[in-house]
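The complex appears here minus one protein chain, its other protein chains still in place.
Now for chain A:
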Amino acid sequence: MNTGQENHRPQASLLPQGDAAWTVEFGAGIDPVLHARVLALAERVRARRDVEPVLASVRDVVPTFRSLTVLFDPLHTDADALGRRLLDLSAAGGSSVHAGRRWRLPVCFAAEYAPDLAALSAACGLAEAAVVQRLTSTPFRVGMIGFMPGFPYMTGLPPALALPRLATPRKAVPARSLAVAGAMCCVYPWESPGGWRLLGRTPLPLFDLQRADEPAWLAAGDEVHWQAVDRATHDRLAADWARGSGSREAFLVPAEGVPCPVV
């Protein structure tokens, strides 16, 4: 990763990804200022897609930590005009702050759900309760969704808990595992291979096809506060979801200081 000046480019760069996508790159690193510019541009493109003909054939708008990629139908797009418009939109009012949703999501740190908690605690020189306390008292920010459907890459891990990935990745990480690596936190929505350290499990499916309009629970820009729950609460919430009686909206943080109503 580059550092220093490379991290902040006053002018966004317009980069081709073949003849069917543009990437607007704001810098090289992970940085809240860059991310805010990415999210502001994503918001503008989405808001104008239905009103500006040059944006009409945009099929996908993919925000990441430092860039926005826009995929379009090349047979029905003036690609150069689209690229110029993306640069215009990226320059306009760069200070607009994306207002992501704030979630308070339950996570269970019971030993069977947290196979790496003891080792991480030991390696960081902290008691397990102190690790849990740090995980649950700091907000995480969703930088992007990717790797697999609904998989959130979240920043905000306290530096005291930062360790590299496992030397030997697991062949199967259980679904809904909360995991950390480096300065990041994630949740594996499905069972999959993975090398991040598993510290807990959430009872909530972070990808839900029943919500076809918005199957991924989290979106880039959202804020996540983890709330520790015991095993019984985890299992009750998981059962609620399996029955189809859960509601995402119940986990939105309505205002500062209001506890999660469901837990």
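We adopt the following convention: a residue touches a chain if its C-beta (ideal position, glycine included) is under 8 Å from a C-beta of that chain, and two chains touch if they have at least 3 such contacts; residues count from 1.
Going forward, contacts and distances are computed from a predicted model.
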{"item": "Listed names \"Allophanate hydrolase\", \"Acyl-CoA dehydrogenase\", \"NarG-like domain-containing protein\" or \"Urea ABC transporter permease subunit UrtB\", matching UniProt entry of the absent chain", "value": "\"Allophanate hydrolase\""}
{"item": "Touch with the omitted chain, as defined above, among A:113, A:140 or A:153", "value": "A:153"}
{"item": "Residues in chain A touching the chain absent from view", "value": "1-2, 15-21, 23, 25, 28-30, 42, 59-67, 69, 71, 74-75, 79-80, 144-151, 153, 190, 207, 209, 212, 214-216, 219-220"}
